[in-house]
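Worksheet: the structure to be examined is printed underneath.
Every protein chain of the complex appears in place save one, which is left out.
What follows is subunit A.
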């Protein structure tokens, strides 16, 4: 028998790892004895094998379960003790507790709001019973020179889709862009009332559209709410406004004071919430509608957005493949019959694709539609912000807990001496952080509830706490636990690792030293805050740039009077009377204005006689009156304006510079161009921005017309209120039953950029919160540092150090960390904001001064934060601190 035979080391170690202390030696001794015996009898290999087998067999609860130290361990009493100690600590270090809880609850409030926001965004269009069968059809061009996706199709599309494809069960069309006949804003009244009221959200839809989108009904049947020509579907809130306490189905309503074309209410729908057509209050049927002769059967004009419902089990990819026949047999066919060019290109690059209806709200970034959609990137941005702010608060907690470890070290040491295990110490500190996070969650919910109205205003939402949902409270509890454990993990392991002997002797490891981790956390916080500040600055600058950019027209002191079309013949008289007012300089009638929400169209232009030869130039054609250019303060660079006095000017056209260039006209004045008619160019107007600055200026032409829905008035006045009341006086003489409705051109312009302003506001708000949370942490850390070094400072002062040197000593370290964060924040901030600005065709350059200002601000705030406690320490009378020694 050789005693140098040893069983596999790993098995021994494994056994020692899992076995409890009560049995380790006893059992392992037995096993080794057995092993030695077996080695002699059956050889080493089989003995090894049996040893391992035995080790595995011992893997039973009795072997790894810890024997309780005392048979009567009372967990409840222990937790009661932990809670008591926590409570005492909160009260003892009020300031630090306030910082921890304050930072936490602020961040939790923000997180809650953002979570509700994100939940709301993600829930849009997810509620349809047949949601997976619903698609919006999109026309897509992959042409590398001109790639785009659009939702508009010619009128016959819906019928063609349904009749030609067996997989398509239903199809319906929607027109939701402002300015298309009655889509957008209109004057509205029930037939038995006289006062016209302006209502903003009208759209056209097919009967099958409301069936596919399962629009919930209050009154009337969904199955035939829009089936009759001339029927209209109104939302619950509008029904309550115009027909309180009655069923409006069958009632007659008048739009734009046009009594010759009344509409009949076909039904009342629930307010459209949580859909991509949210907010639409009036749906006018497309049944029997023909906007002009032959419009419904022609493939000329692209204005309808088709939706389809496929049969269950349809493969959308295969269907897309089949849909190419629509492109070939109808769209290209029509173009060829018109003698248009570009059929080869269309065959090569164009296609019809299906977009699930559930994707419309968040995944339509590159699709031009006329709906107010959001984007998944914004949702991600919000989630990232929430996560960052939550992390900042956790970092504060970790920072302060480890920094304050000196105060707890003796407690830890003593607890260990009287027999506490590391496990139960970890438990204690985790309990503590969970208590902190629970208090913070409660406060956070309170804060969020108070901030909810403001948040809703900024985010343009209508959020509320889902307090009645069964999962809400449990989720909050889980959240409190999660945050508590996340932030408590590191401190509890750190604190519980103290060696009793050294802490009781008074030596403390780590606590007051500036650990690498703690510096890292401070850097992280300040980097995040700086990036947010830079973001807020850049967005703000871009907004200023947008508002002050030279646009090619003058948006100041222009009043837009809406609903002018209802005046009919009296419109020129109204215009004359307004011009008689001393403050009014110019007035012009047109439905087309260079702000969103006014009329738009799309046209193809060619040089005269070349429509069968060239690929056309797309451009808007605006119908304006001759005073329009004066009202808008536009500049003619060549030629003249058209005039009412020249009869031949009915064929005159004024084009913008871009259009002249695209048409290739060297000397445009006097040239003939064509679309469906022939026009002679009489003037060229300087390019002006008629769409948002996110896109390039495109071709635009103006022709003479006396009609339109908006009467724009250029005034020159220092007393706008007085001017408005004069104008209102004139209006009321003409239309006593229709309250005047006006907007200012500059305000309408600014409203086009509400999303930019919103982004700016959000960035600013988050930047403020970020910096507040970071400063709370920094303040706590510096206060603690000062406390730790109080005696050192006093001794330095006794030895002759000046206040300046002491301040330097105390603040330099922190400021160095803040500087590191600045260095990190510059590239990150630059990258993010550059990405954001790419959305704009016309953008500001990101300049270095943004970073300088942001950096200066952050350093200043940090210096003030750190300085507050440091100055106090530097000015203290050293005798006070040293007396107790």
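By our rule, a contact is a pair of C-beta atoms (placed from the backbone, for glycine too) under 8 Å apart; a residue touches a chain by one contact, two chains touch by 3 or more; residues count from 1.
Everything that follows uses one rule, which is that contacts and distances are computed from a predicted model.
Participant: So one subunit is absent here. Using its UniProt record, which name fits best from "Extracellular solute-binding protein", "Phosphoribosylformylglycinamidine synthase subunit PurQ", "Cytochrome B6" or "PadR family transcriptional regulator"?
Facilitator: "PadR family transcriptional regulator"
Participant: Please identify which residue in A:54, A:164, A:675 or A:788 touches the non-displayed chain.
Facilitator: Touching the chain that is not displayed is residue A:54.
Participant: Among A:8, A:29, A:466 or A:572, which residue is in contact with the omitted chain in the full complex?
Facilitator: Candidates A:8, A:29, A:466 or A:572; residue touching the omitted chain: A:29.
Participant: Could you pull out which residues of subunit A are in touch with the chain that's been left out?
Facilitator: Touch with the absent chain occurs at residues 3, 22-23, 25-34, 36, 54, 57-58, 60, 62-63.
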